[in-house]
Every structure is written in structure tokens, then in C-alpha cells.
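To start, I am sharing the structure in question, which I have written as C-alpha cells.
Right, chain A next:
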Amino acid sequence: MTAESVSASPVRFDSVTKRYPGADSVAVEELSFEVPAGEICVLVGPSGCGKTTALRMVNRTVEMTSGDILIGGRSVKEGDPARLRREIGYVIQQIGLFPHRTISQNIGTVPALLGWDKERIAARAAELLELIGLDPEYGDRYPAQLSGGQQQRVGVARALAVDPPVMLMDEPFGAIDPINRSRLQNEFLRLQAELKKTVLFVTHDVDEAIKMGDRVAVLKKGGHLAQYATPTELLMEPADDFVEDFVGADRALKRLALMRVRDVDLWTAPLAQAGDPAEPVRTAVAAAEVPHALLVDAENRPLGWLSARDLDGEQVPATPDSVADPLIDADSVLRDGLASLLQSGSLYAPVVDARGRLAGVLSVEIVSDFLASDEASESELTAAERPHD
Partner candidate 1 sequence: MIPLPALTLPTAAFGLFGDAFNFVFDGREAETGGVTVGGTSQVLDLAAKQLEVTLLALAVAILLAMPVGLWLGHRQKGEFLAVSAGNAGRAIPELALIALMAAAIGVGLVNLVVALAILGIPPILTNTYVGISQVDRASVEAARGMGMTETAIVRKVELPLAVPTIMGGVRTAAINIIATATIAPLAGILTLGDFIIARNVYGDAGVLAGAILVALMALALEGTLAGIQWAMTSKGLKLKRS
Partner candidate 2 sequence: MSGTINHGLAQLAAVDQGFFTDRSGGGCIQDNKLFCPGWVADNYDRYVHPTLQHLVLVGSAVAAGFLIAFALAIFAHRHRWLQTPFLAGTGILYTIPSISFFFLLLPITGRGALTAIIALTAFNLQIIFRNVTNGLRNVPANVTEAATGIGMTPSQVLWRVELPLALPEVIAGLRIATVSTVALATLAVFANGGGLGTEIVTGSNITFKTGIIVAGSIAVIMAILFDAVLLLIGKLLAPWKRKQALV
């Protein structure tokens, strides 16, 4: 599956209002915004702000009272809701895999509804299993035999089955523990970089919104749009007290979630393989940014840090004094990288790509430099964009 072969459609909310029968107030009132094709738009807000209602009106699992939602210029109100839903991927927090059907059958649900033949469904299920990084043998298992994180990956695969132009994700990672949530978020962002779907994503977690969103729609009670902006704008210039409050006092730190580790200038460390002569390594260490050498294997995967004692001999030893821990995923955001560093109490950590190969070294200093430069850019931006001040 390549980026060229897939389609995405813009989604436009046009004065969408939902009033539940018998309710005193409206759940969503006059909501209007547009999500460009291929972008992730996160709907975020406190509970009761109408974000899930807004999402569910897109696939008509909740019918709107007035207004319209257009997907690629076509109103969702046209035609049969079941048919509409088959063209929209849908992932919910509780996943909702069918316990009585195998993983492959679960993934193949919508293709089967659309009448695909068996071979095509099987081929598609296998393709999607590979895409979400599950072994093909998982296809014959039942959902109860999978971990929560694996189930949620299957939920995403099921939503992607017929390559829908739009995906709706309702707190998809809300029930997953923090470590796995971060991993699933990264995986999804990696997928999205390839698939370029239009995604509407609901969360109550502002950190997740900032990390996942190309755009963030902050909703307040009654489904009023408080701000619709890119994460950077949201952090730099909250539209009002509500947004400022919701985003939180630590929004300077939150900006660390906007930058990926691979996108900052990483440091380089002297590298050595087991059996190399020790002398040149000692020289390199004395002159390097990182005052320690990294032992790597033939595939350039970090094995551990070499101490001065390790380098005392003629040759570089095969087992270093300290293992390379933590290892930081190049796709993770700077905030998570910093968290790993702080947690392990180390000043440096090797950064590795998806295959475990060394991409550079992250240091606490890089992060603080980034924050300092960012602070500067914020004051510039503020001065430039607020001429009235």
C-alpha cells in the first residue's frame, strides 16, 4: 500500500446542531469547521462538551438535529446510513471486536458486507495484519486471545479494511496503559504518514491532542468551538481563558510534544565494534560531543556504553560495562525522550530507528536548548502577530 494509491476526503461541519430529545440544553450548537483531506483533526474538551456526539454525527450513529456534514462535498444525510458507515473507518475506545469471530474475520467484516470474494478478503486481512505489525498466525485467533494493545491494533486494521477516505477514532487509546498508549500513538502516526487519511480523533487528553493532531478543535460545554488551530498555535496563543486553562499552565513543556526526536539535531558519539583497536577510540572520545563511546554491532545497533576502563586494553571488549539503556525511539516526541532520560537518570541516550539502528544521541542539553530557542520564538511570534499589543 503506497501513499499514491489511497484517497482522502475533506470533512466539513456546517452549522451542525444536536439537541437530544428531553434534554434542557443542546449537546452541540452551530458547530462549523473544516478538516482538510489527509489531516488528523483532534476534537478535545472536557467531558460533556459534545465531542463524541460531534464525531458520531459524521457516520450518523447519532443523527444531527440541523446543519450538515459534508465528506468530499457530499452530505452524509444522503442515502442509507449503513452504506455510509461502510465507507468510514470507525474505532472506539472499547474496541468492540466481535468475540465470536477470528481476527481475520474481524478485519474482513466490512469487505464481507460489501460482498468481496473470499480470496480478496483473506489477502486484505493478511496485508493489514502485516501493516499493524502482527504475525500472520494471529489471523486465526480469537480476540480474547490477544492483549489490549493488540486488540486495539486489530480495531484500527478493521477500520482500515476497505481503505476508507475518512476515519473516526473515539478515544481509541483511552483504555490502554500509558506505555502502550504512547507506543500505539507512535505507530498510528507512522501509519498515517503513509496512508494520509482524513482522521477525526476524539480525546479528553490535551497532551494526546497536541501529539496526534495536525489541527485541534477545542470544544467547551454545549459543543461550542473554543478554538480551532494547529497545536503550535494552540500552545502559543490560546484564544481565551477557557482554552488557556484547558491547555494547562505547563504549555511551554507541552511544546516538547510537538517535536519528534528524529527532527532535532542529535549529537554524535564515537562508535566502536568489538575487537576494534582501543587507541583511536580513546582519542575520538577526548574530542567528541558525547564524552563516551558507544559499542555497536555490525548492523549499527547500539549494545552499550564503553567506559574508560573498557578502553584501557588493546582492543574494544565484546561486553561493555553498562548496557545501552534507555534506548529512545526516533519517532517518539521530545517529551517522551526527555521523560526516558530523566527516569533513568542519564544525561545521554542512544536514539534508534524502527529497526533498532543508531540514529544519534539525545541529551538533556538538546532538550533544554530546544526549549530556550522555542521560548525565544514564542516571544517573537507574539510580538509579530499581536500588533495591537
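Keep in mind how these were chosen: all candidates are chains of the complex that A comes from, given by their letters.
Convention: a contact is a pair of C-beta atoms (placed from the backbone, for glycine too) under 8 Å apart; a residue touches a chain by one contact, two chains touch by 3 or more; residues count from 1.
Predicted model only: the values in this text are computed from it and were never measured.
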item: Chain A: touching candidate in this complex (1 or 2); value: 2
item: Touching residues on chain A, where the partner in the complex is candidate 2; value: 59, 61, 82-90, 92-101, 109-110, 113, 141-142, 144-145, 155, 158-159, 168
